[in-house]
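What follows is subunit A.
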Amino acid sequence: MYRWRKFINNFFIGLTWIASLVVAAVLTYIILYIAAKGVSYVNWGFITGWPKGFEARGGIFPIIVTTFYLTIFSALLVTPVAVGGAVYLTEYSHPASRFSRIIRFAADTLSTVPSIVYGIFGFAFFVVYLGFGWSMLSGSLTLALMILPLVLRSTEEAILDVPRGYREASYALGATKWQTVSRVVLKAAAPRIVTGIILGMGRAFGETAAVMLTAGMAINLPVSVFDGGRNMSSHLYLLATEGISLEAAFGTAFLLLMIILIFNLSAKRIAKRM
Partner candidate 1 sequence: MRRQFKEELEKLKSGILEIFDEIIAQFESLIELLKNFNSELAEKILNRDDLIDTKVFKLEEEGIELVATQFPVARDLRFIHSILIINIHLERIGDLVYNAVRALQRMEKLEQADKAAQESLVKMAENTLSIIKTARGALEKNDLELVYSLPKLDESVDEMFKSFLKRIRDFSVKEHTLEWYLSLVLIARYFERAADQAVDIGERVAFILTGKLAELD
Partner candidate 2 sequence: MVSKAREKIFEVKNLNLWYGKHKALEDISIDIIKNAITAIIGPSGCGKSTLLRCLNRMNDLIDGVRIEGKIYFEGKDIYAEDTDVVKLRKRVGMIFQQPNPFPMSIYDNVAFGPRLHGVKDRDRLDEIVKTSLEKASLWKEVKNKLNQSALALSGGQQQRLAIARVLAVEPEVILMDEPCSALDPASTQRIEDLMVELKENYTIVIVTHNMQQAARVSDYTAFLLAEENQPARLIEYGETGQIFTNPRDVRTENYITGRFG
C-alpha cells in the first residue's frame, strides 16, 4: 500500500516537473528565436538612425522616441487619476457602498476589454470628436484609459495592504484623516503603487492596435503633443504584414523585448529601494 502511494506521489511530482519544463522551454525558445533572428540587425545605427528607403533600411530612432513618449505621457496622465480614485475608494468612501462597488465592477470589466476596442473608441472620441487628430495626445489619452483599471486596482490593493495599525497609530497622535492618508498610508503603499504604475507602463509600451488608431501610422519624431507618430510594435506589425522586411521586423521585436526586460528588472529594483 505504501509503495503504491509513493509511486502516485512521485508520478505527479514528475508530471508537474515536466509541465514546468515545457513552459520554460517554450518561453526560452521564443526569446531565443527572436534574438537569433533579430540580434544581427540591431546595432548602434539601428537605434539612432532614421529609416531610409521604403522604411526598410536604416534605423528606427523616431519610432523608439514615439514609443517612450506615449508610454511616459500616458503614465503621467493615468497616475493622478488612478491614485486619486483608489484613495477615494479605500479611505473616503465606505467599502460596501453602492458607488464603490459600481466603480470597482467597472474597473474590473474594463480591464478585460480588448485593446482594439479602446483604439476605436479613442479614434472616435479623441481623434475625431475632440479634434485632436492622430497625435501623442490622442494616443496617450487612449493608453491611459486602457491601463487605468490596472493601476487603479493595484493602487487600491497596495493601500488596503497597509496595516490598520499604522492608521490607528497616526490618528492616536492627533493626525487628521488627510494627514494620515498622505503622510502614512501613501508613503507605506508607495513601493507597490509604483510597481503597479510600472506594470501599466509595460503594457502601454507594447501596445499595438490602440496606438495605431489614435497616434497614427506615420513615422515621425514627435515634439508637440499634437504630433503623430508610430511606435515600435506598430512598426513591427507593418513591416511584417506589408512584407517589407522581415529582418527589420525581427530586429524591432528583439529591441522591444530587450527594453521590456530591462524595464521589468529595474522596476523590481526601484520598488525594493523605496
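As a selection rule, all candidates are chains of the complex that A comes from, given by their letters.
A few points about this structure:
One rule holds in what follows: a contact is a pair of C-beta atoms (placed from the backbone, for glycine too) under 8 Å apart; a residue touches a chain by one contact, two chains touch by 3 or more; residues count from 1.
Everything quoted here is computed from the prediction, not taken from an experiment.
Although all of 1 or 2 belong to the complex, subunit A touches just one of them, candidate 2. Partner candidate 2 is touched in their complex by these residues of subunit A: 94, 163, 165-166, 168-176, 179, 183-184, 187-188.
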